[in-house]
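Removed from the display is one protein chain of the complex; every other protein chain stays in position.
Chain IDs A and B follow the sequence of writing; residue 1 opens each chain.
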Amino acid sequence: MKKKLCLFLALMLIIAVPLTACGGNEQPTNQPAEQNGEQPAEKSVLKIGIKDEPDSLSPFIATLYASGHVTEKIYDTLIEYDNDLNPRGRLAENWSVSEDGLEWTFNLRKEIKWFDGEDFTADDVVWTYNTLLSAEFPQSIQLNGVTKVEKINEYTVKLYTEIPKADMEGHRILIMPEHIYKDKSLDELNTFAEENPVGTGIFKLVEWKQGEYIRLKKNENYFQGPSNIDEIVYVIFANTDTLMQALQAGEIDATIDVAKNQVNMLEQDPNIEVVTANGRNFTELGFNCWEDEKSLGNPLILDPKIRVACDYAIDKKQIVKIALNGFGTPGTTLIPASVGDWHWDPDDSEHKYNPQKAKEILEAAGYTDTDGDGIREDSDGNKLSFRFAVISKTDAYVKASGIIQKNLQDIGIEVVISTMDSGAQSDLIYEQNFDTDMYLWGWGCELDPTLKLSVLTTDQIGKRSDCFWGNETYDELFELQSTQVNRAERLETVHEMQKIAYEKAPYIILYSKNSLEAYRTDKFEGWTRIPEGIGTVLDQLNHSTLLNLKVK
Amino acid sequence: MAEITKKNVKYQNIKRSIDTFMGNKMGVLGLCILVFFVIVAFIGPLVYDFDQQSYGKGELMAPPTNGFPLGTDDMGRDILGSLIYGAKISLMIGIFATLISVCIGTFIGISSGFAGGKTDIILMRFTDGFMVLPKLPLIMILAALLGSNIRNIIIVLGFTSWTGTARLVRSQTLSVKERQFVERAISSGAGKGYIMFKHILPNVFPLVFSNTILVTANAILTETTLSFLGLGDPLTPSWGQILRGAFVSGAVSLGAWWFFIPAGLCVILLVLGFTFLGYSFDEILNPKLRRR
Partner (left out) sequence: MNINYLLKKLFHSFITLIIVITINFFLFRVMPGDPTAMVAKSANLSPEYAEKLNEMYGFDRSLPVQYAMYIKSLVTGDFGMSFKFRKPVINIIGERIMATILLAICAQTVAILFGIVVGTLAAAHRGRKIDVGALGFALFIYAIPAFWLGIVLVSFFSVKLGVFPVNGMVDAGRDYATTWAYIKDVLHHLLLPSISMGLAICGGYTMIMRSSLLDVLTEDYITTARAKGYKRKDVVIKHALPNAMLPMVTVIAINIGFMIGGALQTETVFSWPGVGRLVYDSLEARDYPVLQGAFLIISFCVIIANFIADILYGYLDPRIKYE
């Protein structure tokens, strides 16, 4: 019996060893530095809940929204926007453009230092821009049209463009330190993980505990004045539900990931403020418009009449109500209204929800249901049956796809949904010869329309164009608008382009979702909405909230 | 005459088995639960009107009212209707996945036990290797790989849950193999396939049967988990999908109990029904073999 007991104890010991080892391993990293002796004044820590963990903190390769949110605290851009969204200098003191619109001169601020004490100079800007120009990083697209970057003196940089670049003031590239990266090869920059980023930004990285949190501390020497908050901690949650609970329990102070159907509940909490702002984004129902014979899509969908009929048949208001819990705006044209007057409003020609009209269009185009199975056919008997790729992780997409399926079924179009992860969807489109007919995707929009307009150009097929649509007039107008420095002329061109895209409907713009943020009012004050009074408090084009925020 | 007696004996046997079963309260309770769900799954849709595409029919996530006895989900659909609809799906997944799993498991188990020698060693090492793989992650990966629709989930569940059956069948085969009538059949020159099918399978079957029921319970549970983790078919309202909807839409924080409590209870009840039944079969058929 004793023997057995011994063995049992031995087993327990085996189990227990890792436990003690665990304690030993983890404590040192969490030991506060100022443990011995005097306690410092209470630190002010702003905790922001996020749902997606950043993929990288290197601005060159990071692609997720959450990554940008963090890297924009660590690094700076040349230009930022004031509270009314007019461009103003950040790292750049001021800038000017030559008469012909081909040369941009940026005068940089002096006496800005990198975290490691080195001076920020023109070399850093030149190196960053040149690196982005020399290869296709995710950010490189912003420098479209830039041919050369030149250092004039320590604090002056000149950018040369091929043709006038109308969206120059809209580019937001984070400047990285030349003295740290100059010896790294392009390939290393493409693949390395930045664990100790050196920036000029308002906050510095302290630690990133993967799966748990990212901790930043303030940059005391920040040139716009240091923040009143000592630290920002991005707390990573595995799901929105616990995130909301943590906000209510006061475990976090704010979040950029608000669950839409919990807004009402949050608003009832006297200590929580929910911020709803029109979002500069859109979600589209994209069609496989690839006319190449390699395309594996159903060729019927190449007929714009069918796509327009779909536009009439889809009840976008209901999609907004159900998929977004009402926190969004039904969409019409490519550039959403929130971007300002670049948006073209179709007015009377809008494809308003009207299943009857949709059926008429299909009838007129010769698509009728001849065999009585409820699905229309073309004159050769090919069925209007389309495959629909939907990303299952995005709740709103799944809900929208269900409604779309029902709407189209009502006008005699069969939709077969298959759900997948986003990687599988992009494989279908880019790797497997567009082996689907419809899909859902979304884009964020900039203040300048160029980037979003470029998505539908023929040039971008196989690159950023995900519907592989091509239209010569549209392409010509795109080239034209990017050279029109006269805003009124450009506006007209931009509107014309949207009209074409609306009538050919490679995309059906379903909705723009609102930006939802929430913060607690009991600990900090100074939350500032940008644009003033109507915008967001956390996702900002300048540092207003971070500079204004202080402990109550 | 002899024929009749033989039939009589058989009948007597069956009657005795039924009596034993009816004496087992747990088993009867399990059976009642299953019958209830089968009725719900097949008669329910005929009686209770529900369209799974009735998006926005009611308010979103509204508490129970007259029109919606168990409230609505996050797309405004009737939850009671979804539960009834989901019963069929859960049963279907459980049963078909189990069929696949039991076929594979029985085949490998019998082959391994009957053939012995190298075949046995190879098959059993392979089974061990498969057993050791972390099951839930494996299922998740395969589901993500194949794409998430009901058919694929059934296949994945079937192909990942056969190891227990295989081991059980093998040990039973080994003991059946030793019996006289098998040895006699071997010495009389009967083909291997014939012996496996005619002599061994019928003797292994009772054991497989009770095991099958437990495998079904597990398959249903795993499907629920898979759906919950976002790897199910999001537009088919299975119970797991309802629970995912509840979790994703924050029903827990909102206190929308009607969204996640009834669906959870349905899963528990159905699994419990299968477990009760399997457990009592196990007690009746092999009193010596007790399981977890």
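Quick note on the criterion: a residue touches a chain if its C-beta (ideal position, glycine included) is under 8 Å from a C-beta of that chain, and two chains touch if they have at least 3 such contacts.
Everything numeric in this text was worked out from a predicted model, so none of it was measured.
Participant: Using the definition of touch stated at the top, determine which of B:I14, B:I43, B:I141 or B:I186 touches the missing chain.
Facilitator: Considering the complete complex, B:I141 is the one touching the chain left out.
Participant: Which residue from A:A246, A:L296 or A:I500 sits in contact with the chain not drawn here?
Facilitator: A:A246
Participant: Looking at the whole complex, which of A:G225, A:G340, A:G366 or A:G423 touches the chain that is not displayed?
Facilitator: Considering all chains, including the one not shown, the answer is A:G423.
Participant: Of the residues B:D19, B:D51 or B:D128, which one touches the chain left out of the display?
Facilitator: Here the residue in touch with the unshown chain is B:D128.
Participant: Would you write out the residues of chain A that touch the absent chain, in ascending order?
Facilitator: Residues 1, 4, 7-8, 11, 14-16, 18-19, 21-23, 25-27, 30-32, 35, 39, 43, 45, 47, 53, 55-56, 61, 63, 135-138, 185-187, 190-193, 209-213, 215, 231, 233, 235-239, 242-243, 245-246, 248-249, 251, 393, 421, 423-424, 427, 431 of chain A touch the chain absent from view.
Participant: Please give every residue of chain B in contact with the chain that is not shown.
Facilitator: Touch with the absent chain occurs at residues 26, 125-126, 128-130, 132-138, 140-141, 144-145, 217, 221, 224-225, 228-229, 243, 247, 252-253, 255, 260-261, 264, 267-269, 271-272, 275-276, 279, 290-292.
As a convention for this text, only the chains that are shown with their structure count from here on.
Participant: Spell out the part of chain B that touches chain A in their complex, as residue ranges.
Facilitator: Contacts found on chain B: 53, 55-56, 60-61, 74-76, 144, 147-149, 230-231, 233-235, 247-250, 252-254.
Participant: Contact residues on chain A for chain B in the complex?
Facilitator: So the residues of chain A in touch with chain B come to 239-241, 244-245, 248, 259, 261-262, 265, 318, 321-322, 325, 390, 392-393, 395, 398-399, 401-403, 405-406, 409, 417-421, 424.
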